[in-house]
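Of the protein chains in this complex, one is absent; all others appear in place.
As written, the chain order gives the labels A, B and C, with residue 1 at the start of each chain.
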Amino acid sequence: MSGEKISVGFLGLGIMGEACARNLLKSGLFSAVHVWNRSPDKASALVSEGALLGSSPADVVSKCSITFAMLGDPDAALQVVFGENGVLQAISAGKGYIDMSTVDEQTSQRIHAAITSKGGRFLEAPVSGSKKPAIDGQLIILAAGDESLYKEAEPAFTKMGKKWMHLGETGAGARMKLVVNMAMGTMLNALSEAMALSDKAGLKQQDVLDVMGIGALASPLVAMKGPAMMSKNYAPAFPLKHQQKDMRLALALGDQLGQSLPVAAAANEQFKVARARGHGDEDIAAVYEATKP
Amino acid sequence: MSGEKISVGFLGLGIMGEACARNLLKSGLFSAVHVWNRSPDKASALVSEGALLGSSPADVVSKCSITFAMLGDPDAALQVVFGENGVLQAISAGKGYIDMSTVDEQTSQRIHAAITSKGGRFLEAPVSGSKKPAIDGQLIILAAGDESLYKEAEPAFTKMGKKWMHLGETGAGARMKLVVNMAMGTMLNALSEAMALSDKAGLKQQDVLDVMGIGALASPLVAMKGPAMMSKNYAPAFPLKHQQKDMRLALALGDQLGQSLPVAAAANEQFKVARARGHGDEDIAAVYEATKP
Amino acid sequence: MSGEKISVGFLGLGIMGEACARNLLKSGLFSAVHVWNRSPDKASALVSEGALLGSSPADVVSKCSITFAMLGDPDAALQVVFGENGVLQAISAGKGYIDMSTVDEQTSQRIHAAITSKGGRFLEAPVSGSKKPAIDGQLIILAAGDESLYKEAEPAFTKMGKKWMHLGETGAGARMKLVVNMAMGTMLNALSEAMALSDKAGLKQQDVLDVMGIGALASPLVAMKGPAMMSKNYAPAFPLKHQQKDMRLALALGDQLGQSLPVAAAANEQFKVARARGHGDEDIAAVYEATKP
Partner (left out) sequence: MSGEKISVGFLGLGIMGEACARNLLKSGLFSAVHVWNRSPDKASALVSEGALLGSSPADVVSKCSITFAMLGDPDAALQVVFGENGVLQAISAGKGYIDMSTVDEQTSQRIHAAITSKGGRFLEAPVSGSKKPAIDGQLIILAAGDESLYKEAEPAFTKMGKKWMHLGETGAGARMKLVVNMAMGTMLNALSEAMALSDKAGLKQQDVLDVMGIGALASPLVAMKGPAMMSKNYAPAFPLKHQQKDMRLALALGDQLGQSLPVAAAANEQFKVARARGHGDEDIAAVYEATKP
């Protein structure tokens, strides 16, 4: 990546995708940043800041050395690649495609197989972190797949993340993301049930958070989500329905591998209750609502 | 507590009790430190360091202004107070009794009622933390009950803890302890299941801990117990059977208060599996063993 | 019990107690049936039918060869024995006391010890069945304890139950009751979740019950509680809060014996949700309400 600047693409401009694309744009590292979103209006802010609007995933890929994508679910990730005017129609030898969506491994493997069958290079790179880390370029990027592409993409990773790792062959990133998000989902329920029980038990929730904050349980998760539960501030940093999806995928992975996960399974059911009560588009902290009768 | 030094007592010299008593002894703040343990041989190290061995709880209380206790379970806590030559037989107006054991609220209230009926002052003060924080005088002390006694005991708390709080009337400390330990038990299972799933999924467990360590889940718990699970180093900082007892008591509190706690209930069952497999006397990290077939 | 008729007593005239006492009264087997209830007005119907109202548990016991009791919970069972003018003050050599309440084993053992210390004979005899079987004299009686008393009480059992068994020493009846009620609670949740899922899945709930009714799952429980869930007919045959109490006691027994019971633990949490939503005094079928968001 020394010498000439390359052009990069970004497909999928949701909350986090837009923030990542903006960080690439602001970096000045690239000759151009081409963007695309299914609803083109979501691209307007970036375009006003200098991004170039592509007409389709294929259009973006055709103009870029490396194209990043961050889509909301496996179906969307597949559609962008295999759909009409999708990535597949423009990917070719030398070009790189980096999917930062959180998808199940099977989806990742299908995309891997398709991209490489056209001579392209593929890297999966799901991220850990939510809205604010995305904006601040402080995501954790869990890459797996083509190592040469990983090396070439590192300058871009430095603008989007605070830490990036290469975990192995395609699939390892997807699996790592699920494992960590599963742990997060269970821990969030640990916090949520503690908040609910303390309230019933006549304790001050702030005292509970103070005690946790000076002991073994102190973590950014507790520090951020505890106050959110207290104030019912559920503005979505990471939408609950996506967390529930990750729990489901992690449990499916456990099922496939013969690993019993009873505590995560119970946590998943609480996310489902919260979702059924209409909190799916709110922040994961809204799982607290599932503790109420 | 200004002016003259007072003498203090310590009942119960298990792993943590002994460490606390030693910190009081080493502080030089007290004219004498009287100790007692059901098996007197456990007191010999402290006695060789300058502590005075009491013949019974009543004997210790009779010689001290303030007596601390740290017993293994509610039955032991009750026995020390109500049993033959127990605390009750020597407590009197002006004397203070501070029970640092983790007990259910009912037990705490029974002790409170008995002590105050004799004119004594009572403070419950369960602690958060395990062997090493106890040794280092870095416990978190969750006090509730008589406020004048709390004030007088603060110099002692500075030697045993890094943080002490007065949470309200008798019972609040017991409840806070249970709430926080319940959260810890669930979070530990979150970590344990993540470690198990990652191993099955072909990921390096160290990578999982690295990813957690730089993200929202980073906590002393993850930092300490993750490596313990990897290396199966289950030397007891906090014995698993005591953690399981706290889960049971927290669930009983939820039951009494009408609070459903399905994730903690699932976590409790995993601690029970680990206990049934013979890990009750090992560290709480051994709950990882329950993830194995 | 041949030859002369004896007089019998009955303490506790809730829904089921009253039905049992009436069956004893109607049998004509006894020279008199003495009854007592904490709220004496509940005894008025029986008295109008020929029962004699005692002024206290002790009063009843003093007048009877065998006294039966059916109380709502362990506290009530203890109070009737150990309280003022309780059973203990009148029990004596030769007299029999048969506690048909569902209590934990510890409670049963305490009563056993107290009764026998006065020379009395004790039998625990918790029952399986609810309002209608009680009325119809079709309960299942799970006795344990004094075998001579069991033999003498058999004529009474024939009027209250369709089946009676002697299971061993005191405590075995309490344990059997808990084991079977725990299974019932889990099975009821199996039905409840099936009803909820089928409704969401566009199936007719009646079709689901028809399919169950002709297959391996066909049981009186499904036949009775399925339609109750469909019609939200929650008139209490067995109050949900008592079922939840039994789940709690069964889980506590498992905890004590080191037996992990994860499915019953999850079922218990659903009963707690239903209780917290105000269905505690309704029938156990109301656990179906816990499946709703």
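Throughout what follows, a residue touches a chain if its C-beta (ideal position, glycine included) is under 8 Å from a C-beta of that chain, and two chains touch if they have at least 3 such contacts.
What you see is a predicted model; the values in this text were computed from it and never measured.
Colleague: Using the definition of touch stated at the top, determine which of C:90, C:103, C:123 or C:176 touches the missing chain.
Modeller: Among C:90, C:103, C:123 or C:176, only C:176 touches the chain that is not shown.
Colleague: Among C:73, C:154 or C:193, single out the residue that touches the unshown chain.
Modeller: That would be C:193, which touches the missing chain.
Colleague: Of the residues listed, A:15, A:135 or A:276, which one is in contact with the missing chain?
Modeller: A:276
Colleague: Name, in rising order, the residues on chain C that touch the hidden chain in the full complex.
Modeller: Answer for chain C: residues 128-129, 140, 142, 162-163, 165, 167-168, 172, 175-176, 178-180, 182-187, 189-191, 193-194, 196-198, 200-204, 207-208, 210-212, 214-222, 224, 250, 253-254, 257-267, 269-270, 291, 293 touch the chain left out.
Colleague: Which residue numbers on chain A touch the omitted chain?
Modeller: The list for chain A reads 248, 252, 254-255, 258-262, 265-266, 268-270, 272-273, 275-276.
Colleague: Residues on chain B that touch the omitted chain in the whole complex?
Modeller: Within chain B, the residues touching the omitted chain are 262, 266, 273, 276-277, 293.
To be clear about the criterion, only the chains that are shown with their structure count from here on.
Colleague: Shared numbers divided by all numbers used: is that above or below half for chain A and chain B, i.e. same or different?
Modeller: On the two sides of the chain B and chain A interface, the residue numbers are mostly the same, over half being shared.
Colleague: Cα centroid separation between chain A and chain B, in whole Å?
Modeller: Using C-alpha averages as centres, the distance is 40 Å.
Colleague: In angstrom, rounded to a whole number, how far apart do the mean CA points of chain A and chain C lie?
Modeller: So the centroids are 54 Å from each other.
Colleague: Would you please write down the residue numbers of chain A that are in contact with two or more other chains?
Modeller: 262, 266, 293
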